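Only one structure is covered here, and it is reproduced in the block below.
Heads up, one of the protein chains got dropped from this complex, but the rest are sitting where they should.
For chain A:
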Amino acid sequence: MSLLALHNVNKHFGPLKALSDLSFEINENEVVGLLGDNGAGKSTTVNMISGIHQPTSGHISVDGKKQVFTCRRDSAEAGVETIYQNTALVDSLSISRNIFLGRELTNRFGFMDLKRMREISMQVLESAVHISGIDSPDKLVGDLSGGQKQAVAIARAVFFKRRVLLLDEPTSALSVRETEALLNQVLKLKAEGVSSVLVTHNLYHAYQVCDRFVIMSHGTKVLDVDKANTTIEELTQHVVLT
């Protein structure tokens, strides 16, 4: 059974048809590459899965059950975490405050348990995420590099036990070394049971880690193929020519 699936999803923005009859699924322990050129509808798809947009028709299901995501919190509760290009972090807050933003550990009066938040943040950063150079959970996120910021965002997803990570152009702002570390991280998470969707137009990065590829063009799916049954040339052709 699929973990997350889109069923015949259409999305209109006024007269503009952004997605038409899009269906695909993400299974457990799977890394899916969602590929396509600019304007193919990838970002709309990501926003829909994370609850920012709602489908005009069609629906999304989690574990085979129909779900309606009206905001990001809904998708987070269903186990989906989106990590954006310019990751959704607040530069002027510390790492631990960012990780727990919106889900602070508090006593019953709403006061934060900063000590525990710090300890857990450091633990998660050390054990789950291997993009290093972060030595204190009190560092301001604004002082981190692009890769370290993504690491914080991933640490947040890992700690809150997300089942699907949506990584929207995760490598576009990263150095070569950080990119390698991130892609390894995706594989490591897969081994731990977290599926990922890599939304990118860098086919080489996708080819390195994905098990399956969904290629989009003009708002619809043009190819859905396992890695074993395709080559990078074929993928390139589909992205470029359709």
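Heads up, the rule we're going with is that a residue touches a chain if its C-beta (ideal position, glycine included) is under 8 Å from a C-beta of that chain, and two chains touch if they have at least 3 such contacts; residues count from 1.
To be clear about the criterion, contacts and distances are computed from a predicted model.
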{"item": "The complex's invisible chain, by UniProt name, from \"Aspartyl/glutamyl-tRNA(Asn/Gln) amidotransferase subunit B\", \"Autoinducer 2 import system permease protein LsrD\", \"Oxidoreductase\" or \"Phosphoribosylformylglycinamidine synthase\"", "value": "\"Autoinducer 2 import system permease protein LsrD\""}
{"item": "Among A:11, A:53, A:97 or A:162, residue touching the chain not depicted", "value": "A:97"}
{"item": "Residue numbers in chain A that touch the chain omitted from display", "value": "52, 71-73, 76, 82, 84, 87-94, 97, 100-104, 106, 109-112, 114, 138, 140, 142-143"}
